[in-house]
Structures are given as C-alpha cells and as structure tokens.
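Just below is one structure, and these are the notes that go with it.
A single protein chain has been omitted; all remaining protein chains appear in their positions.
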Amino acid sequence: MRKTATLQKIGYRKIIYLLVLLSATIPMLYPIGLPVIVTKQTQDLYEYIEKLPSGSNVAIEFAAYAGMYPDAQAATRAGLIHLFRRPLNIVLWHTTADGPMLLSGEMKYVKMGNRVYGKDHVFLPYVAGSEATTAALGTNIRGVFKSDSYGTPIDQIPLMKNINKAEDFAVILVMASAGGNEEWAVRQWMIPHHIPVGAYTISITYPMLIPYWRAGSVIGMTNGVRGGAEYEALIGSPGPGLRRTDVMSSVSLLYVALIVVANVEMMREKRPKQ
Amino acid sequence: MDYATMLGETVTVLFIIMCYTYLIKENVLFKFVQATYVGLGIGHGLVMVVGYLTSSTFPAIAAGNISLILPLAMGLLLFGRLKRQYFWVYRYPLALLVGAGLGLQIMGMLKASLIDQMISTMSISLTPNLAGFNSVIIVFFVIASMTYFLFTVRGKEPAGSAMNPLLSTMMKIGQYVLMGAIGAGFAASFLGRLAVFMDVLERVVYFIPRMLGLM
Amino acid sequence: MSKTLKGKELPILVMWIVVLIVFSSYFFGGSTLESAFKTLTVDWAIIITNIAIVVGSLALMQRSITLARREKSDKVDRFMQIWTVVLAVILFIIGTTLGIKSNIYSWIYNYILLPSWQTVYTLIIFFMATASYRAYRANNKYAVVLLISGVLVLMRNAPVGASIWSGFQDIGSWVLDVVNLSGSRAIMIGAMIGAISLLIKILTGREKILGE
Partner (left out) sequence: MSVIVSGRISQLLFLLVYSLLVIYGIYRSVVQKKIPHIRQPAAIKALEEAVGRCVEMGKPMLFQTGIGDVSTEGVTHMAMLSVLGYTSKLAAQKDAKFIVSTPSPTLFPMAEAITREAYVAAGKADKFSVDTVRYLSDQQMAYCSAVMQLVKEEKIAANVQIGFFQAENLITLEAAKDAGAINIGGAYRMLRIPDMAIGCDFFLIGEEVFAAGAFCSQEPFQLGSLLGQDMNKWIALAIIILGTVLTALGSNVLIQALRM
C-alpha cells in the first residue's frame, strides 16, 4: 500500500505541538464538567456487582503494569471502592511485580468501614502472570500460593477456609491488565468452570473484549480512563476519571479539527490545478 | 511530604519539561535526559541480570542442576562478536534462541491467529437483527481482505484484463476494509495513550499546589 | 572438524532440534517433552539472553568511551558519553550492593526511570497529532475511508462525542466491531501463512540470518 506524499509545511509541527499542549492544560486548570454518558458495557459490570448477593466471594486478578497504569487507574480505584462498599468477600492476587505498590496507592482511597482483614478480604502476593498461572489458580489456589502477602499461611486465614478453586467464587474480575489476562480468565475460568469474568481494562485491550462481551463470556468492562469516569459517575465518587473527561474531549476535538483543517488545506491546494 | 518525595517530584517535573523541549528543537537539555535515561537503563538492566543469575541460575547449579552450565557457557560465546575471526562461535547460542523463537511464535499463532479466527468468522448467526447482519458482513469483509494478500493474483493487476473481475472487485473492497480498519485502529489507540499523557502533564500542572500541600 | 564447527550447517541443525522439541511438546505433550521444552525455551533462553544484555551493555559503554576520547567531538558530546557510563556504573553498584529494594534504588526507579518511560511515551500524543494531520487527508478513495473510520472512532471514544451526536456511539462501535475486526482477522490468517512459509525457508538454510 502506498500513500501519496504530502507537502510538508515548514513550522506546522510546532503549531500543532503547542495546540496539543494548550488543549490539554486549559481544561485541566479550568474544568467545564461535561456530562458523562455511561456505556452499556460499564453499566453491565456495575449492575452485576451491585446485584451480587451479600457474602459472595469475588476473585480479583490484579495485573497492573506501572507504565500503562494511568489508563486503568480511575476504573481500578472506582471498582475497588465499589467492591469494598458492598458486603462481598474479596480475594485478590497480583500477576505483575508492580501490582502491590500500585494497589497500596489505591487502597488509601477505599473506605474500609468495619471490614476485617482475613475475614472478608485477603491479599495474596505476586505470582508471575501467564495463562498457565490463571489456569492453575482456577483448579487449586493452594498449589500456587502458600501464604498471603503478609506471610500468613493460607490455611490459617478464616476466609480461605472454604476457598480453593474457581467454583468457590461468584465472579473473577481482572484489573488493569495490559497483557491479555482477561482472555486467559475467559479461557481458563469461564469456559471450563463457568465463572463469569468482569474487567477493568485499559483502552487498548477493550476492543478485543467486545466479542466476548457480546457472547456473554464477559459480563461487562470499562474502557480505559473514559470507562473509569463512567464508573466513578455510577458509584458517585469523582476521581481521576471524571477530572480528566474534559481533557479527553478537548484533545479529541483538537484532533478532529486538525484533520478538517488538513483536508480544507488540501482542497485549496488542489483547486487551481483543476 | 518528606524531603525525598519533594526532591523526587521536583526531579521528575524537571525531567518532563527537559524532555518536552525536544518538541521545540533538539537541544542539550533533551540530550542530558536521554544520556541519563540510557545510562540508568543500562545500570538497571545489568542489575536485573545479576539479580536473575544470583537468585535463580547459580543456586540451581549449586543444587545440582549442572545442565544450566551449558547455556551459561553458550551465552559466553556471544563475546565472540568482539573479534571477527571468532564470530562464528556466537552462532550456536543464537541458533538455539532462534529455534526457540520460531517454534514459540508459530505455536502461539496456530490457534490464536488461524484456527480461532476461522472458527469465529464462520460462526455466523442468521438472526434478523444487527448482530446477525454483522456476522454475515464480517465473513464477506474477511474474505475480501484476504484476497488483497493473494500475491500471484496481484501480479496480474497492471495487465488488468488478465484478472477475474469478481476477484479484482473483491480485492478493491478488501483494500477499503483494511484502510477502514487502520483508520479505526489508529483512533482507538489514542485514548489509552492520552491517559498516560494526562498523568504526566498533571504532575507538571499541579506541581506547585502539591509542593505547597494544597492537593 | 573446525571447518564443520565454523560452517553454518551445525547451527542450523541446532535450530532444527529446538524447533522440533517445541513442536512435539506442543502437539504430543508428555512430561519428558514438556520439561525439555521448558528447559530450552525458558531456562536456557533466559540465561543466554541475560548474557546477551551484558555483551550489549559492554559494547555500548565501550563505544561511549571511544566517542568520549575522540578529540574532535565537542565537549558537550564527550561529557554526555562519560555521564552515561558513570551513571550505569553507579546504578549497577547501588543495585548490587544495597539491593533493588533499598530506598535510594527505588527512589531512582520511581522518580527517574519510570517517569522517563512515561514522558518519552507521551510524546506520542504530539506525534499522533502531526501524523494524523499529514495522513488523514482525502487524497484518494482509500484515504477517504481511512479518514471517515478514524473520525468516527475518535468521536465514539471521546466523552464529548455522545453529547454532540448520539449516533457516534453506535456507528463508531460498528466500525470497530465489524470493519476493524474483519481487517484484523484477515491480517492474522495471512500472517500465520506467511510465518509458516518463512519458517520452512529458514530451516532449509536459504535465509542468511546467521551471516554468510
């Protein structure tokens, strides 16, 4: 494939750079607060969690990678706030080395109320993520983890007494993954064990999950920082997502405007020749 | 905020600004950031290497897994690149890596990239709604796009008449589909990248209020 | 003997053996093959790659020192080259003596290495703008399709899109779900076919990937 080379105008780059910078910083300093329209996928995920019977066990595969984390941060934080607000039992494990540090940053925003560690939530340590790991966790958690992230043996944790495999959970939620954990969960938890999968994703992975969502293997998912904003709106707890919606809109509009200008300019250049 | 964090935030913000000056013109500030980053990157890479070898490889060898000495020795053959008459020796470790790479990539693609794609394409649903319509149109689009890659057919294109008109129409449609996919793909990648950008920019924009403890 | 060793037939044999082990463990399973597979593609490959990092890093530092010694290059350049090497050595010493969990190491990682990754990465937002200004021009019929699908998806993803016209959500999703998906599928199937062909050519030794 080939594109005809376009004439390069001197200096157009610097003007564009400046416009990008301005279109991002101005709404950062003076937010307008444009409304957020919640998409079906986000709504589905929220409602599924909202409707879970109290006392349900929820598995969280926390797969955050520091470099791309800003895209998933809003949804992850909102998701954690939501999950801990409901009377659910949470078992969380990490599949990236960056995970524990990033999670502890988010937990500062989560209201714990009268929750007791070990009784209604457990944090398991980091294990190198792969499809095989996800599969192993679905069949025998004790085969992968011997103790939690504080070093307490799993068998001494009250919550873990009746939990060891995929069937013991109502749902598995994949958070902030940048490397296909959602698809592993679908293949290794949904298909063999029929455990529904939910995802708080970065926007690069999002389109890949749409077919799974349509097929019903994925109950719902958030789309990057935008999905994060929607989730924040749903749970009524504004955070980095809603703060950034204006910036997202303004930079997107700038891109569209640039494309329009480029085309108008091109037509003008062409006209005399015709 | 403690001093280490304050210093850290300041250094980060300075680095961000120095790095962005590249957009105006490549200059000594960017060069400094680049040299620093590359230097620290090498150091970090080497630390990771030593960490891996001392935490995994050497204990395993000491525990009796003597076979690991072989890849270690093969790795050392890579130093053969330093002298031309010895550079044949590096071929062995690389041949092993290449073999592993070829096998792994093909193995991974067979299911995900061939079988799964064929199955999902042909699993159409003939329901009278948008999903049903989409599933049929996808079959058509996939076939059209695949014809674009028929190299022996494409070779006849300049002659024009030599090509089956149906095939040439399919090829054109395929090219439109691929272009549409590319245009959409580029736009779809934008939001994720913008998220990181906003995060970096916020560090600069909110720097002073944060230093003053206002945020 | 040495001629055989120096030739490229033996390395290709090595390649064959590894490829066959990988494939047979994938298709036939069995604990022996699977452990051979893991040994070769994980344990051994990581060790060799790690040593390759050392070789590469030393080559880089050597080149930096050579450049720094060149009298004709300017002072700033020479300083930068030395600076690179010095930092590499210092971080290496800190990392190996105090450990990567030490405060100073994680400070360097969190406040320099990680933000540097992010900062360089975010330059892409500026460059995407200039690239789309150049590329999204309706020069021909194909470019028109490129342009329309791009704008539709951009407006679908932007939160403001739905406020402007609610249809963006549906049409943009259709472009992603149908057009983008079809294109990717065709590309993936074709890529697999191309990859198998290249594998055959490499295993015949006709591709000069290991030098002459």
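By letter and in written order, the chains are A, B and C; residue numbering begins at 1 in each of them.
Methods note: a contact is a pair of C-beta atoms (placed from the backbone, for glycine too) under 8 Å apart; a residue touches a chain by one contact, two chains touch by 3 or more.
Just so it is clear, the model here is predicted, and its values are computed rather than measured.
Colleague: Which of B:52, B:87 or B:133 sits in contact with the chain that's absent?
Modeller: Per the contact definition at the top, the residue touching the missing chain is B:87.
Colleague: Quick one: say which of A:101, A:127, A:170 or A:204 touches the chain that got left out.
Modeller: A:204
Colleague: With the missing chain put back, one of B:118, B:173 or B:205 would touch it. Which one?
Modeller: Here the residue in touch with the unshown chain is B:118.
Colleague: One chain isn't shown here. Among C:12, C:108 or C:188, which residue touches it?
Modeller: Per the contact definition at the top, the residue touching the missing chain is C:188.
Colleague: Which residue numbers on subunit C touch the omitted chain?
Modeller: Counting only subunit C, the missing chain is touched by 23, 26-29, 41, 45, 48-49, 52-53, 55-57, 59-60, 62-63, 66, 113, 116-117, 120-121, 123-124, 127-128, 130-132, 134-136, 180, 183-184, 186-191, 193-202, 206-212.
Colleague: Footprint of the hidden chain on subunit B, which residues?
Modeller: Looking at subunit B, the ones touching the missing chain are residues 19, 22, 26, 30-31, 33-34, 37-38, 40-42, 44-45, 78, 81, 84, 87, 90, 94, 97-106, 110-111, 114-115, 118-119, 121-124, 126, 139, 142-143, 146-147, 149-158, 178, 181-183, 185-186, 189.
Here is the rule we use: only the chains that are shown with their structure count from here on.
Colleague: Is the chain-to-chain touch network here best called a line, a ring, a star, complete, or other?
Modeller: Topology of touching chains reads as complete, every chain touching all others.
Colleague: Taking each chain's centre as the mean of its CA atoms, which one is most distant from subunit A?
Modeller: C
Colleague: Using the touch rule stated at the top, which two chains are linked by the largest number of C-beta contacts?
Modeller: B-C
Colleague: Centroid from C-alpha atoms only, then distance subunit B to subunit C, rounded to Å. What do you get?
Modeller: 4
Colleague: If you average the Cα atoms of subunit A and of subunit B to get two centres, how far apart are those centres in Å?
Modeller: From the centre of subunit A to the centre of subunit B is 20 Å.
Colleague: Just curious, how far off is subunit C from subunit A if you go by their C-alpha centres, in Å?
Modeller: The answer is 23 Å.
Colleague: At least two other chains touched by the same residue of subunit A: list those residues.
Modeller: Residues 1, 13, 17, 24, 67, 70, 203, 207, 211, 223, 226, 248, 251-252, 255.
Colleague: Scan subunit B for residues touching two or more other chains and write them down.
Modeller: Residues 23, 120, 175, 178, 188, 190-191, 194, 196-197, 199, 201 of subunit B each touch two or more of the other chains.
Colleague: Using the touch rule from the top, collect the residues of subunit A that touch subunit B in their complex.
Modeller: Against subunit B, subunit A makes touches at 1, 13-14, 17, 24-25, 28-29, 67-68, 70-71, 73, 202-204, 207, 211, 214, 223-226, 244, 247-248, 251-252, 255.
Colleague: Provide the residue numbers of subunit C that touch subunit B in the complex, in ascending order.
Modeller: 5-6, 8, 10-12, 14-19, 21-23, 26, 39-41, 43-55, 57, 59-61, 76, 80-81, 83-92, 94-96, 100, 103, 107-113, 115-116, 118-126, 128, 132, 136, 141-143, 145-154, 157-158, 174-193, 195-196, 199, 202, 209-211
Colleague: Can you tell me which positions in subunit A touch subunit C when the two form their complex?
Modeller: Those in contact with subunit C are residues 1, 3-4, 6, 8, 12-13, 16-17, 19-21, 24, 34-37, 39, 66-67, 70, 203, 207, 210-211, 223, 226, 229, 245, 248-256, 258-259, 261-263, 266.
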